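Down below is the structure, laid out as structure tokens.
With one protein chain withheld, the remaining protein chains of the complex are depicted in position.
Right, subunit A next:
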Amino acid sequence: MTRIAANGAPEVESGIESPGDLQRLLDEQAYLADEGLATAGFLALRMRRPLFLEGEAGVGKTALAKALAAVLGAPLIRLQCYEGLDAAQALYDWDFPRQLLHLRAAEAAGVADVDRLEGELYDRRFLLARPLLQALETVPSVLLVDEIDRADDEFEAFLLEVLSDFTISVPELGTVRAEVPPVVVVTSNRTREVHDALKRRCLYHWLEHPSYEREVAIIRRRLPGAAERLASQVARAAQQLRAQPAGGALLKPPGVAESLDWTEALVALGARELDPATAAVTLGAVLKYREDQERVVKNGLAALIDGG
């Protein structure tokens, strides 16, 4: 039986008395959260309820988990989901080679007591903690379950079990319980409907693309090297690409992540402002489909920049 010595919530959290406090602390980590997201994060800390974030790719779902970890001074434990993710990769696994070695050693030493041997074999030191178990054993910690929609039903079932009472039972060993549950952020891109039972356990938040003003602020905050004019031009162009440009919607409209990549590329080229020539050579940082690039170039890059 593994128990974790823990003495209440970490101290940093006692300084967070309102959503506004969290917003300010996130801002210090260069993450600009709006009122809704700050409230969601605040409740996730206070209620220790997992935060289920959905939204377009690149709106800052994963970045929030990173920023929260930085605010709390806690390690970020990340579990990237994929199809076929199983208990051995998400919860725990036994260290089989070491177990075998131990068996051989015991045999060589002439230990014949099978019960004793079994007790030794399924000891905590032979247990490899995978992200979910790690998160329960680490206080404080932020657990990021990234892109849950990529995992399958079986994984959801055992994630639900872990998230509902923050315990993991290892049949050979006993129950591992988190004295202070980790802060959990679950993200989804909605490629698949996640089971209602899991969502019910969480605080649900849908993240929108930021407004123009906020996007400028985010770019300026994250990339202090970018000139103000460049930041506002990139943000305006990104807003336009997200709206319906002439010729219909893009296959993949850019998220904030792409705006940041684009600005970074432009800064690296020494651009002080966006002009059609630099935009043309850096378009690959913001549009990731050939069809999208062709359409935007056909409509004229100048139109994108002038705000026409």
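Everything that follows uses one rule, which is that a contact is a pair of C-beta atoms (placed from the backbone, for glycine too) under 8 Å apart; a residue touches a chain by one contact, two chains touch by 3 or more; residues count from 1.
Just so we're on the same page, contacts and distances are computed from a predicted model.
Can you tell which of "VWA domain-containing protein", "Tryptophan synthase beta chain", "Chitooligosaccharide deacetylase" or "ABC transporter permease" UniProt lists for the chain that's not drawn?
"VWA domain-containing protein"
Check the options A:Leu43, A:Ala70, A:Ala217 or A:Ala303 and report the residue that touches the missing chain.
Answer from the full complex: A:Leu43 touches the omitted chain.
Looking beyond the chains shown, say which of A:Asp27, A:Asp149 or A:Glu179 touches the absent one.
A:Asp149
Give me the subunit A residues in contact with the hidden chain, please.
Residues of subunit A in contact with the hidden chain: 19, 35-36, 39-40, 42-43, 46-47, 49, 54, 82-86, 88, 94, 96, 99-100, 103-104, 106-107, 112, 114, 117-118, 121, 149-150, 152-154, 189-193, 196, 199-200, 203-206, 248-249, 251-252.
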